[in-house]
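Quick one: structure below, then a few questions.
Only one protein chain is missing from this complex, and each of the others stays in its spot.
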Amino acid sequence: MSGPNTGTAAPSSQNMSTRPANGPQDWDMGTKTLLDLERLDGYVAELAVSDDGGHAAAVVEKSPEERIIAVDNQPWEPALEKAWSLRFTSDGRAFALVRIDDEWTIMVDGTPWEERFEFAWNPKLAGGGKVIGVQTKSDMQYSVAVDGKLWDARFLSCRDYALSPDGSRVAAAVQIEELPEADVFKFLEGTWTVVVDEEPWPRKYLNVYTPIFSLDGKHVAAQVRTDATDYTAAIDNQPWAQVFTCIWEPRYRTGSDVLLPVRQQGGWFLAQNGKILWPSKYVQLWHACVSPQDERIAAVVATAYGRWTVAVDDVPWKTTFSDMVAAPVFSPDGHKVAAAVKHDGRWSIAVDGVPWMPTFDMVWEPVFSPGGESIATIVKENGKQSLVVNGRVHSRSFDRLWAPAFSPTGKQILLRGVDGTRVIREVIATTEV
Amino acid sequence: MDIYEVVRGPLVWIAFLGLAGGVVVKLLLMASLAKKEKTVFPTMSASHGLRSILHWIMPWGSTNMRAWPVMTTVSFAFHLCLLVTPLFVMGHAVSWQQSWGISWWSLPALAADIMTLWVVCGGVFFLIRRLTAPEVRNVTTFKDVLLILLVISPYLTAFVAHEQWFNNDVMIVLHIVTGVLWMLAIPFTWLSHMFWFVFTRAYMGSEFGAVRNARDW
Partner (left out) sequence: MDLQDQAVLDRGIDEGLEKLTPERIEKVIRHVLDNESAARLKVYLETCVHCGLCSEACHTYLSRDKDPDFAPVAKVKDTLWEMVKRKGRVDKDLLRRSARIAFTECGACRRCSMYCPFGIDIAYLIMTVRRICSLLQIVPQYLQDTTNSHAVTSNQMWVQADEWIDTLMWQEEDARDSFADARIPLDKEGAEVMYSVIAPEPKIMAQLLGNMAVIMKAANVDWTMPSADGWDNSNMAMYSGDFEVMGRVERAHWERARALKVERVVMGECGHAYRGAVYDGPKWLGWQKPPIPMIHAVEFYYELIHSGRLKIHRKITEPVTVQDPCNIVRGRGLHHKLRYVVNALCENFTDMDPRYEHNYCCAAGGGIINCGPPWKLSRMKSIRVKAEQMAATGAKICITPCHNCHSGIEDIIGHYKLGMHVSFINELLVKAIAEPQG
């Protein structure tokens, strides 16, 4: 039952892209084998396939002390002490966290960064999927490195970071004051802040969560806790005048407007720039997201205890789901909204409030075709994974599938998956499903 | 209209209306508060609630009741007599008949006497327990003592009146007055456990049974 670790769950804090950042060029129908697992001598710990389905890579364990990374069956040299979190950049370069001579770094296309760290983790991509960031620790101090360049600034701790959309800037949630053991009073004075391009915000907060950049990369917003019971958003170190008893992750609209789910009077609302934008009071509200044209806003809401759905511009879908609703996704034209939903223990996809008829053990995030007329996703049923398009299940099942991608016309779908011992790419006609 | 007519007429009406109105108002108020709490109604489970109530209205049906056999015996008999006696005692049957023309089976006089006395003795037992058991005395207030005295006084006065030990008219008036106060106190004091019991027990039974897969008795 135990299979290779074939993917890294992306932290869900950023806006969800609906398809791989750099789509494939090759839309010729047919199947191509990218990797033959039988030829990889050893235990395959992880697998990754590039966005365009052109390359596949594997972390292979040769012995407890020795791992190699092989791309398209070609092993990188030298062997590594450890390697994990294997992924591809959007331009097809494989990278992973690796340990060489007891030090950690990122290895890209077989070449490790020159900078080495006591520890490195949490790689993130930006700049259209080409810029690689990572959190680091050296000499018990925490920092961030981007494309091999480590910040000079060091911090007592760092819990999260964000890259600007073009990858040129970095913001991180860092601890800048020593906190003696169990000093609950010093904690209340604030020991955390946001650091942007190595420059910490002057004000200290009790907590700082989920810093994000505006789309133009000029502004940074974060959740801040200004007192034990006061939470709000801070934009470029300026907290909103309004505080709330609880908040969730902020979202930038196209300009500098910031959306924030806020809790007050025992319920949840959506606020924008400190003022309530959606007057409806929900039992829960999170995962706010903005349509690509910045015209519509969707969020996951609970309209009552145990009744989950999506609200679009403060109007909840009529159908509610008992178990869970995952982050909503807009179609590229912003007209449709889809989300993975779970009701009575079974997953499905709901589009504009209407769930697909078939239900599954598990459903991945929905992917819209460029024109918005089709939605594809991966599902899991009885341990096997399949492609589903517009509620219809593809006849073939796989051991593992990566997110599907539509061709620019929407007429073809790229499948990337593991079929027995082969990692394959396959282009099928959308109508085939 | 003499004092007897007053207490037997308007005062009794006040008692019935006060009791019914008080209970209805309380229930409505709580229903709206429970709705505000969001999780209360969705948690309720009829079968698990009922299961719990049954275990707790059955004598010795719960572990704690078995741990206190004397208290359990006295208490069950007390509550049973307290509810049954006023409904079926001959004196009241006559009143129902005279006032509203309705009649039903009545208790034999001896049984009614014994049951009335059981309520009084039960009350005295509770009082003694309250004042002697440290864990009860510690949480007993003056109001608690007064409430017990109020609960047993209509029964005591009824018994005394029936036995004609004192001026009968005075006793009957006292009986009605204390009975009216007793009824009026139900919605507004902890005597409200008479009706809240069903809800608190059902809620706890639901939480234990339906949510946490465990027993609460």
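Assorted remarks:
Order as written gives the chain letters A and B; numbering starts at 1 within each chain.
We take it that a contact is a pair of C-beta atoms (placed from the backbone, for glycine too) under 8 Å apart; a residue touches a chain by one contact, two chains touch by 3 or more.
None of these values were measured; they are calculated from a predicted model.
Contact with the undisplayed chain is limited, among A:V194, A:A271 or A:A326, to A:A326.
Touch with the chain omitted from the figure is made, among B:A34, B:C121, B:L149 or B:V177, by B:A34. Although one chain is not displayed, its contacts with chain B can still be listed: residues 30-31, 33-34, 36-37, 39-40, 42, 52, 56, 62-64, 67-68, 71, 133-141, 144, 190, 192-193, 196-197, 199-201, 203-205, 207-208, 211-217.
On the side of chain A, touch with the chain left out of the figure occurs at residues 1-3, 5-12, 43, 45, 64, 82, 84-85, 118-119, 121-122, 135, 137, 142, 157, 159, 175, 181-185, 187-188, 192, 206-207, 225, 228-229, 231, 245-246, 248, 263, 265-266, 283-284, 286, 302, 305-306, 308, 322-324, 326, 342, 345, 361-362, 364, 380, 383, 385, 400.
Simple rule for what comes next: only the chains that are shown with their structure count from here on.
Chain centres here are Cα means. That of chain A falls 61 Å from that of chain B.
Residues of chain B touching chain A in their complex: 38-39, 42.
Across the complex, chain B is touched by residues 283, 304-306 of chain A.
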